[in-house]
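One structure follows; several queries about it will come next.
With one protein chain held back, the other chains of the complex are shown just where they sit.
As written, the chain order gives the labels A and B, with residue 1 at the start of each chain.
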Amino acid sequence: MKKRASSRQISEFVWGWVFILPTMLGLFVLNIYPMIDTIRQSFYKTGDFGKGNIFVGMANYKKVMGDTEVWQALWNTAKYALVEVPFSIVIALLLAVVLNKKLKGRSVFRTLFFLPMVVAPAAIAMVWKWLYNSNFGLINNVFGIKVNWISNPDIAIFSIAVIGIWSVLGYNMVLFLAGLQEVPRDYYEAAALDGANGWRQLINITVPLISPTIFFVLVTRIIAAMQVFDLIYMMIDLNNPAWKKTESLVYLFYKYSFEQSKKGYGATVVVVLLAVIMVLTVFQLVGQKKWVHYE
Amino acid sequence: MKKKILAVLLSAVTALSVIACGGNTASTSEPAAAEPAPKEEPAATVEEAEPTSIGSSVEGELTVTIWDEGQRPGLQQIVDEWSAQSGVKATIQVVDWNNYWTLLEAGATGGELPDVFWMHSNVAQKYMENDLLLDLTDRIAASDKIDLNNYYQGIVNLYQSNGKQYAVPKDIDTIALWYNKTIFDEMGVPYPDDTWTWADFKENAKKLTNENHWGYAIAPGNNQEGYYNTIYSMGGYVISDDKKKSGMDDPKSIEAVKLFTDMIAEGSCPDLATVSETAPNELLCAGKVAMSINGSWMLAGYRDNEYAAANCDVAVLPYTNDPSDRVSIYNGLGWAAAANGKNLDAAWSLIEHLCSKEGQLKQAELGVTMSAYEGTSDAWVNSVSMFDLNGHMKMLDAKLVFRPYSRDTTVWEDMMIEKLQDAWTGARPVDEVCKEIAEEMNADLAEE
Partner (left out) sequence: MKKTISQAVIYLILILVSIIMIVPFVWMFLTAFKTTAETTQIDPFVIVPAVWQTQNFSNVVKAMDFVRLYANTLGMIALRILCAVLTATLSGYAFARLEFKGKNIMFGVVLLQMMIPVQIFIIPQYVMVSKLHMTNTLFGLLFPGLVTAFGTFLLRQAFMQLPKDLEEAARLDGCNIPKTFLYVMAPLTKSAMVALGIFTAVFAYKDLMWPMIVCPDNRATTLASALAKMNGQYQQKYPELMMAALISCVPMIVIYIIFQKQFIEGIATSGGKL
């Protein structure tokens, strides 16, 4: 432990900091400072436009603990994430593996699957709202059923998760494709010579080799799913019977901070969300040692 | 993906904007507290002495920000007239409803508000109390074009705080009964007119219902286009005049809500799931309902929809016992200026022009909206040919009740909308729900 730093170590230290400096500088100014400010606000009953804040200590946190709306929102968010994340990852991974092979028309398929990524969110919400509409929607009319996809409290959040999967598939797929490009081809050639079939190749070669990418997708998707807001905000409004069962934590934050001018309480909700996401991420960081293979 | 989430905040234009706008409410405290304005802006008055010199000393141009693209072309014409007189250029920027308030909030926090912009009852109090809006009191007193007595009082009061006036009324809206003539003809029901009572309305809705369409569709999230009108028409109230007590447990208020829950129960009004997925105005444009109660701000939407233009028209709202209790819940925007603007005189001059009798007449004539200056809206009726806008115009002669508000209206209003769901679905009796609303609302009001 008491070894003198070798020149290599010194050089790594210096270059390491030089390399991360631009990013860290930007993050601190653009993101960390606003975050600290938000955390500070969570201890205040805030006035308008950042003026006239009154320090209230832990009062906001005590209120959050007893606020059933917050817990319901957390549960709604969790339900959304539990559907969106696994499905979008598994489907996208399979698609990426298939589309990474020499296949006629693969670039057409890749482009098709990527399409939802380039559509304005407002348009996505509008089109799906129309498709889901229980009376006039394409889905119910084509299949001759009568399901209240987005106004039945029991299924609305899952209907929204389906849109989530639909719109995020292209994102996951592009990342997996990128990861697959970095897998040396000779691994597969060797496996093919050993007579491994496609499925075995997938499980035994592909998944372990691109596990850092899978890990990345998993972490970022969970974080993003926990922050779901846009879809819900555009699909569900206050008079929807499913509203209470679809309101997410960020929605709640938005409501308090931007609609009801209770920035302090809104900040508290964000801090709770932040804590939840942090716990989830730390679990994954610890758990990755079991399944993520770095070279 | 963060950017995506972000993007949405504001792009959620479609579904929510209509409700956000019509459904939310005012937050102004004690607007009628009419102490004469303390004089404390001497600088402003000095400049007022020579109003004609504005243009010459000015460089650059004014930024004017609004949220309704439908009104931009007409308003730009009026602004251009002003530019020709004053020599100051002014361009109108349109930012949609949700972005608009984030933009203003960011501007207010960062010290960069537009020069001239719209104010709304939801947030007016907050902006006035924090001195973000230019105090117009002395300028109005010195003006020969603006006399606040000429405008609908509820709107004037809305933009007052501590005896100071922070915005000049721009427009007024009224609520009226839009209906589908084709369905009325088909079902052999005479068109609605000023003899209808709310009981007739309910009765006829039943007659207009068959397997293809409903008689009427309620907008459960939009009180201004719904139960607030019947509550005040039937003699109930939403909030007491001193803003301390809820009137939702008043038997007459409960009866007014019951009118609509009965219709849902009878099937002459679609259930909550249907109207929450497809707004009443969309149902009307789809030929799925015979009647819809809407504010005058919906005109552009109906005008531009070919089906509605061909099949629909508009009549006054029904009354309860006597034509004198015909009620329209109204609201109105105000033109305000930034307190720290670069060219306050030009900003004021523009507001003065927009709100002058000529400006208000022109606004109605061009079909932008009905004007807040009393007696200038007649021309609005002729701004479109396909509808008889007298339905909305005549509501100006009905009992005008300003949209109920307190300082933090959205808090209890959201709660009310949420709780009323149980009444619409029939899960719980109306009186029980209303009493619970009143209780919670009283608690909210006590906290303000």
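In the analysis below, a residue touches a chain if its C-beta (ideal position, glycine included) is under 8 Å from a C-beta of that chain, and two chains touch if they have at least 3 such contacts.
Source: prediction; values computed, not measured.
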Touching partners, among the displayed chains, of the absent chain: A, B
Which residue of A:150, A:177 or A:225 touches the chain not shown here: A:177
Sole residue of B:112, B:131 or B:266 that reaches the chain not shown, by the stated touch rule: B:112
Chain not shown: contacting residue from A:27, A:54, A:90 or A:203: A:27
Positions on chain A where the hidden chain makes contact: 9, 11-13, 15-17, 19-20, 22-35, 37-38, 91, 95, 98, 103, 107, 109-124, 126-128, 130-131, 135-136, 138, 141, 166, 169, 171, 174-175, 177-179, 181-182, 184-186, 198, 209-210, 212-213, 215-216, 219-220, 223, 227, 229, 250, 253-254, 257-258, 267, 270, 273-274, 277-278, 281, 294-295
On chain B, residues whose C-beta touches the chain left out of the figure: 1-11, 13-14, 17-18, 21, 63, 65, 67-72, 93-97, 99, 102-103, 105-107, 109-112, 114, 212, 281-282, 285-288, 297-298, 300-301, 304-308
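The rule we apply is simple: only the chains that are shown with their structure count from here on.
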Footprint of chain A on chain B - complex, ascending: 1-2, 4-5, 7-9, 11-16, 19, 23, 101-102, 105, 108-109, 126, 129-130, 132, 219-221, 272-278, 286, 288, 408, 410-411, 414, 417-418, 421, 425
Chain B partner contacts - residues on chain A that touch it in the complex: 48-51, 120-122, 125-126, 129, 132-136, 148, 150-152, 168, 171, 220, 224, 227-231, 233-235, 237-241, 243-244, 250, 254-255, 258-261
